[in-house]
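Apart from one protein chain that is not included, each protein chain of the complex appears where it belongs.
So, chain A:
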Amino acid sequence: MHLTTYLGLADTGEQTLADSFRQVSSGHGDEPDVRELTERFADQCDEHRRLLAPLTERYGEHAEEEPERLHAEGLPGTRSGGVGLLRDLHDLYLLASYLDIAWTMVGQAARAVRDQELVDVVSTCEQDVQGQLAWLRTRMKAAAPQALVVG
């Protein structure tokens, strides 16, 4: 059953996203709103992993070898300046989108195996990641004109 593989993917994805949010939070400390919110989002990701843990345990460790290029890479570091901030938020957006659709797929599988507990966990995580995406989108839309036009 590949569901276990995807549970692993979601778990690793949350870990990667949490690390990346924290990286942006400390790397862009001069942007107070970014610092505060990315820190909170990182905590949200930790919470998702906590919710997921008993389920991963129940479904067992990754039973099969993972398909190639399963995991998205996190941010290697942060960039500086207005455009740097925009690029880092853009990367976070891609990571969060990757996770968003992963949760959608896990949710579908959870319904197919009639696992209400997993459906509930997925619904919490999906809602949160959509909140993260909405904020990233709002923040980038506001920042883009100044960064791209004036620099």
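Here are some notes:
The criterion applied here is as follows: contacts are C-beta pairs under 8 Å (C-beta built on N, C-alpha and C of every residue); 3 or more make two chains touch, one makes a residue touch a chain; residues count from 1.
Heads up, the rule we're going with is that contacts and distances are computed from a predicted model.
Per UniProt, the protein behind the absent chain is "Putative molibdopterin-dependent oxidoreductase YjgC"; the candidates were "Putative molibdopterin-dependent oxidoreductase YjgC", "Homoserine O-acetyltransferase", "Cytochrome c oxidase subunit 1" or "ABC transporter permease". Interface residues of chain A facing the missing partner chain: 30-33, 36-37, 40, 81-82, 131, 134-135, 137-138, 141-142, 144-146, 149-151.
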